[in-house]
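All protein chains but one are shown at their positions in the complex.
Going by the order they are written in, the chains are A, B and C; count residues from 1 in each one.
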Amino acid sequence: MIDEVRSITALGKVANYIPALADGRKTDLAVSVCTIDGQYFQAGTVEKSFTLQSISKVLALAFVLDIKGEEEVFSKVGMEPSGDPYYSISKLEFTNPTKPFNPMINAGALAITSLLPGHSMKKKLENFIDYVSCLTGNRKIEYNEKVAKSEFTTSFLNRSLLYYMKQFGVIEGNVEDIIDLYTKQCAVEIDCLQLARIGAIFSLNGQDPEKRNQLITKRTAKICKAFMVTCGMYNASGEFAIKVGVPAKSGVSGGILAVVPNRFGIGIFGPALDQRGNSIGGWKLLEKMADQFDINIF
Amino acid sequence: MIDEVRSITALGKVANYIPALADGRKTDLAVSVCTIDGQYFQAGTVEKSFTLQSISKVLALAFVLDIKGEEEVFSKVGMEPSGDPYYSISKLEFTNPTKPFNPMINAGALAITSLLPGHSMKKKLENFIDYVSCLTGNRKIEYNEKVAKSEFTTSFLNRSLLYYMKQFGVIEGNVEDIIDLYTKQCAVEIDCLQLARIGAIFSLNGQDPEKRNQLITKRTAKICKAFMVTCGMYNASGEFAIKVGVPAKSGVSGGILAVVPNRFGIGIFGPALDQRGNSIGGWKLLEKMADQFDINIF
Amino acid sequence: MIDEVRSITALGKVANYIPALADGRKTDLAVSVCTIDGQYFQAGTVEKSFTLQSISKVLALAFVLDIKGEEEVFSKVGMEPSGDPYYSISKLEFTNPTKPFNPMINAGALAITSLLPGHSMKKKLENFIDYVSCLTGNRKIEYNEKVAKSEFTTSFLNRSLLYYMKQFGVIEGNVEDIIDLYTKQCAVEIDCLQLARIGAIFSLNGQDPEKRNQLITKRTAKICKAFMVTCGMYNASGEFAIKVGVPAKSGVSGGILAVVPNRFGIGIFGPALDQRGNSIGGWKLLEKMADQFDINIF
Partner (left out) sequence: MIDEVRSITALGKVANYIPALADGRKTDLAVSVCTIDGQYFQAGTVEKSFTLQSISKVLALAFVLDIKGEEEVFSKVGMEPSGDPYYSISKLEFTNPTKPFNPMINAGALAITSLLPGHSMKKKLENFIDYVSCLTGNRKIEYNEKVAKSEFTTSFLNRSLLYYMKQFGVIEGNVEDIIDLYTKQCAVEIDCLQLARIGAIFSLNGQDPEKRNQLITKRTAKICKAFMVTCGMYNASGEFAIKVGVPAKSGVSGGILAVVPNRFGIGIFGPALDQRGNSIGGWKLLEKMADQFDINIF
């Protein structure tokens, strides 16, 4: 299946808005499945690591929801899909009081990052990395300094969103500090196997597929999966719900985290992107898996 | 459970934008469940009939999808949640080419209505009513003339949407004819038992819960459920996905059609509405059912 | 000067959105000047008649302001330039309460037309035509039935605007009647000489250049000229104020009414349009006149 799909990657484009991302090999395509009893299936070079980018949005959300609680989180960020591209700012202006529509668009994700637990920015980052490390089964997780730096230098739109939100009290603290933290959060490196394992945890409503301890509360896991369905695949989320029908979150590095509730988690890496920022090969693979394995949850 | 919830209806408001709807008794609250093996459970006056209103959007969509196919339907209407209220027109102006974001907002629903099969408006209406009748198990279905007329006389916003779409080729034909058809489609009367039965059909991916014949194709049933999740509860769909987590479609008459895949369908009637147009008691009931019966699909 | 400019008309496009307008000869270009003491200067075929189109907006505004008064008019229509194309609807949705930004965009102009004095639509039209006739020195004025009919059949956007405004109480009455009246108002025929004479009246703050009787009140004439500056040249009004600097109103038939306060009025006809709907040759001519005759009012 993966070979059939690989040819479609020629139609995509590797993200180049962050210089360090432009290194991705366009024809790369790998997929890993982790079942709820901890078995792995895989195709392609699944050990190749890549940065989380927007996939980190859903992990930071899970972390912050479990630490701070729904009330605090949803006082800052809404629950509705917006229909806009992830970088859009205009809805902030048209919403009164100012509140990002959801935690999957950049405005909302930045607000979530500002809520990460920790007494300093350094500690917040450490805590987030420890959290991801825990989800991956205590693998050593690190962020890619080159990617983080590259993104830090160029993410003017995110600064624009942050200053806008600071004006209206959605975020507190220093914008440069939050950008620094956010770009490092996005630059955390992972591979398909680890991503599939995290998918399996969501699949099990927060339980570790091996030890069966609860890593994420059931409530938080369900909230995250709901967001993945309504707004996890950028402004193609509706189409993805129709064509594939599973909770998923993509990133511009070409990663996709997908979840088949009570069955398995999926980790994909394919850096050739379609126009809306989703891995073109990854999407196609998931469509094929939907046909073959009847994973559509609806 | 229904008695616990009934008190919350005092906080809602019966829709009065269509004069004939303002007759609803604010404290009415009824729920019916139809399991996939055709058993019914119920509470409240479940035989009281009400008009489909926006619930008709998902039935018309299912009908048109099965008759015309995805390609034609999605050439006219998009697949993405919009984040806007159902009556919004501004996204039509900002989208190029002009295309309603999805079939659950009024613009998209009107475009779907214009695609109903039939050589005349009269025949299109008959076909739609026959379709609904078939889904309810061949009960005699009729539309409420008084409600239809009342809505026909006052739906200026829908005419505005239609003329806007006619200008840009999204719809063809006479606007007054489409309004007439749409208001009658919305005025089709149903009761909770029938609605629950339709829910059970969606739950079974299109099969009749009694005779097990396929009334809706599996593909269409899944598409409809995906839309119900991403945009079925007006601009509170994201919140509903988080708090309840099942495909559902509400109408301003106070009806809600909800679907628990592979388990049961739910029909609710509670005309006291919250600010975004959803039955306030119905929503609360579904939240309680989500807790008690673990129906959240995520 | 006119021959120098004529060559530029090759770059423009004759409006074809109203089929009957597509007959305009692209190279036509005529200009007439009427001084405040009633002298005429002219170049090109100034007697060729054309339809007022949007130029009628400022005449209807003058008429309605003098009959109904500022308070009534500005309770329905605002005073601010909008920055949007004339046909835009989205600002209506973002303004609370709903109110067209100004009487020069279609939404506002339609609201003004709905206020024309007269007990029937027929009488309102007669009154408007009599008003224009009076301004032109009692020439026989008629509307072009073919153009009116053509526009009536195709103006779906204007119906969309009207129904939107009807929903929110900006206009009353029957939409089809108002469209009928508006398309006839826009189809009133005039020539450059007559247009220049009307310009001279505005130039004299409402006085007839020959008989010196007051045809428009001074206050209304000044209000109209202010609107011509801030929003008379579609969404190029700001640029026109900078490059030419006189009150002016254009129409998609290729007409321009311009006013040099206390000096003269200008009537132009040149049906080749630029992208924003202004006569390309007419604009160029006015730029040249601004240089040569120092007409910029700022």
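One rule holds in what follows: a residue touches a chain if its C-beta (ideal position, glycine included) is under 8 Å from a C-beta of that chain, and two chains touch if they have at least 3 such contacts.
Values in this document were obtained by computation on a predicted structure and should not be read as measured data.
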Chains still shown that are in contact with the chain withheld from the display: A, C
Sole contact to the chain not displayed, among C:12, C:44, C:81 or C:199: C:81
Contact with the hidden chain (one of C:12, C:137, C:247 or C:277): C:247
From C:136, C:158, C:237 or C:253, residue that would touch the chain that is not displayed: C:237
Those residues of chain A which, in the complete complex, touch the missing chain: 88-90, 93-94, 156-157, 159-164, 166-167, 175
Positions on chain C where the hidden chain makes contact: 78-84, 91, 101-102, 221-223, 225-227, 229-231, 235-239, 241-242, 245, 247, 261, 296-298
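Quick note on the criterion: only the chains that are shown with their structure count from here on.
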Chain C and chain A - chains in contact with each: B
Farthest-lying chain, centroid of Cα atoms versus that of chain B: C
Mean-CA-position distance for chain C and chain A (Å): 54
Distance from chain B to chain A - Cα centre to Cα centre, in angstrom: 32
Per-residue overlap in chain C, given as positions that touch at least 2 other chains: 94
